[in-house]
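We show some of the complex, not the whole, and keep each chain where it was.
Chain naming follows the written order as A and B, and within any one chain the residues start at number 1.
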Amino acid sequence: MANATWTRRHVLSLADFSLGEYDTVLQTAASFQEVLSTRTKKVPVLQGLVVANLFFEPSTRTRSSFELSAKRLSADTLNFAPGTSSLSKGETILDTAKTYLAMGADLMVIRHREAGVPQAIATEMDKLGVRVGVLNAGDGQHEHPSQALLDLFTLCCLVNPEYPRLKLLSDKKIAIIGDILHSRVARSNIWSLTASGAEVHLAGPPTLVPKLFAEYGSGCRSRDIKAGKNLITSFPVKASIPKPKSEIPNRKLFIHWDLESALIDADFVMTLRLQKERMSTHLLPSWREYHQRYGITRTRLKLCKPGVKVLHPGPVNRGVEISSELMDDPQFSLISQQVTSGVAVRMALLYLMGSGKPELKNGE
Amino acid sequence: MANATWTRRHVLSLADFSLGEYDTVLQTAASFQEVLSTRTKKVPVLQGLVVANLFFEPSTRTRSSFELSAKRLSADTLNFAPGTSSLSKGETILDTAKTYLAMGADLMVIRHREAGVPQAIATEMDKLGVRVGVLNAGDGQHEHPSQALLDLFTLCCLVNPEYPRLKLLSDKKIAIIGDILHSRVARSNIWSLTASGAEVHLAGPPTLVPKLFAEYGSGCRSRDIKAGKNLITSFPVKASIPKPKSEIPNRKLFIHWDLESALIDADFVMTLRLQKERMSTHLLPSWREYHQRYGITRTRLKLCKPGVKVLHPGPVNRGVEISSELMDDPQFSLISQQVTSGVAVRMALLYLMGSGKPELKNGE
C-alpha cells in the first residue's frame, strides 16, 4: 500500500489536498477494496489502535461506516453517544475530546453541526504536542471530506477499476444539483472534482446556488480569496483556512439556475439531499414544486451523455431530489456503490492517518 | 456441526419450518452449547462476516443476545440505533437495509413493530440477487422465531440434553397462558410446538384468546387456511404467506377460557408477557384481577404433572403473569435457561444462515 508519501496528520478539508494525496487515497482504497473481496476481509494493520467516533450530531449511516472500517483494520472502537454524554453536564467539546485522548484514542472521527469544530479540536491537539489524528466526518455546512473522497473513488473506479486516479476525471462534466449553499457534501466535492480537472456545474434555485460560488471558478482567483472562498469554506470558528494547492490549475466551476443547461452532456449527476427545514425559511418552494423543477428523472437524464450515472450522498427523499424508480435502477444509480466505496475509502483514510504517524507539524 | 442439509437463506417464520430444519437447529445449538462450556467460548466460523442488528423497535435483551451470539462466532457487529437514525430524516426502512447491505452486511437481524417488515426486506434482497440473510427478531404481532426456537431447545434439552430433537416433545402437554391474540411469541411457538406433535393448550380471557385459534388445530385444515391461519399469521404487509409443511400431521391445538382445564396434567406452562397498553383498550381487567384469574402460582401448578416447568419470554411483570416467588424458584422456573439457550440457538441460526450460503432461490 502506497503511503510512503503521506504526511498529513488530520483530514479536515479537501481545500488544500494535493494531487498526490488524492491519488494515495484512491490507490490505498483500491487495495482495501481488494481485501474486502476476500473471505476474511480483515487486516491487522491498526491492531491496538483506538478509533473514537465522536458524533456530536447523530448519524447512523456514517458512524456505522467508520465503525466497520475501523474494525476491518483490527482497531478498537469507542462510540460517543450524544444522548448519554457529559455535554449535558456542562463539559466543553474540547474537554470531551481530551478525555478520549487521555483514554488512549489514536484517531478521532468527529461530526458536529457547527463548521470548524473538527479543525479547532485538531489545532488544540497539535498544540498539546500529541500524535492523535482528527478526521472531519461532517462539520456544519463546511466540509465532509470522506464523503467527497468516496464519491471520487466511486467515479474513478467506474472509469478504471484497477487503477483509480484523479486525472481519470479530467475531461468529464459533472453536474451537482440542489441545495449547494447549505451542503458540506457539495463544498468538499467542489474541491476534489475541480482538482481533477473536471468541469463542475452547480445547479439549483437562485436562493440555494448563490452567484459567488461561480467566482470561485476559473479566472477569478483574486476575488475568490475574499468572497467566493469564504462562501465555500464558511468558517465561523476561528481557525486558519487552508490554502488551496497552487499545483492545481484554474478550477472549472459554473453555476446554473436552470437544470437543463447543467445536465446537457453531463457524464455524472450528483444530487444533494434537501433538508426539510429549508422550506420553513422560505428558501425553497414545496417539495413537489422542487421535484418538478430540479428533480432528476429518467427523462431529464436524456440530456446527459449516454451512460450517465447518478450519485446521492443519502439518505434520499424519494421522489424529491430524484425519482423513486431512478434511484432503484442499477443502470443509472451509483448510490449503493457509494456506500460500498465508503468502507474502502474510510479504511484507507484511517490506515494512512493511523499508520503513517507523521511528525507533528507546528502551526498547521 | 450438521448443516449439510440447510438450504434456508432467511429465518422469518416457523410456519413452513420442516422437521429436519427444527432438528438441525437443535443439534447445531447443542454443539454451540458445548463450545460455551469451554474456557474460550469463541469459534472462528463467521470471521469476516458482518451481522447488522437493525432494531427499529428498541430492545436491550434480544439485541444483546444477538450481539453476543455474533461475537462468539467471531463476526463483526453493527448496531442500528433508532434514536439516532436516518429514519427521522425520511429514509425508508428498505433504504436503511440496503445501506447496510452496501456497507457489507452479510446477515441482518431485524425487529420492527409492524408485522411483515423482515419478510418484505428479505423479499427485496432476493430480488436484488444478493446473498444476505434476514432473521426476524420480532415483527409486530406476527412471529418471533428465534424466541420459539430457544424455547424449543430449552424444553428438548430438559428431556435429553445430549441429543435434543423435536420428537422428544411428541407426547407432552404444553399450556400457553395469556394474551395469545397480540403475541408474536405465542404464534411462533404454536408452529414449533404443534409440529413436534405435542398438545398445545391456549388459555386466557376470551378477548385475548379468540375461538378462531382453535380452528387452526386438528381437523380444521380447510377453514384454517382462511380464518384461523390468517389470525395466526396476521400479515398486513403484502408478502407471500409461507405454506405449512405437509409433512407435519394434524396439529393438536386447543383453546380454553378457564385456566384450570389448560393446566391439568400439563408438562410445561408457558406464560406470556402482558402489555400494559392492552388495559386501556378494555381488552383486559386490572392487573390484579388478571393475576387472580390467570396468574401462575405454586398452588395452581399442583394441577399439572409432577415436575412441571414454567417458561416466560421476559421481561416479566412480577406478580402479574406469574407470582414473584415462583419466578425465582429454580425448581419450577426455566426463565434463566431460556436466556442461556438464546445465545446457543442464535449462534446456531446465524451460523447456519451465514456459513450455509445456499444458492439464491428465486421467488422465495
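We take it that a contact is a pair of C-beta atoms (placed from the backbone, for glycine too) under 8 Å apart; a residue touches a chain by one contact, two chains touch by 3 or more.
What you are looking at is a predicted structure, and each value in this text was computed from that prediction instead of being measured.
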{"item": "Total copies in the full complex, given that 2 are placed here", "value": "3"}
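Definition applied: only the chains that are shown with their structure count from here on.
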{"item": "Superposition of subunit A upon subunit B: rotation angle, C-alpha, nearest 5 degrees", "value": "120"}
{"item": "For the subunit B and subunit A complex, residues of the former touching the latter", "value": "47-48, 50, 76, 78, 80-81, 83-86, 89-92, 95-96, 98-104"}
{"item": "Residue ranges of subunit A touching subunit B (in the complex, touch as defined)", "value": "36, 38-42, 55, 58-61, 63-65, 67-68, 71-72, 81-83, 273, 276, 314-318, 335-340, 342-343"}
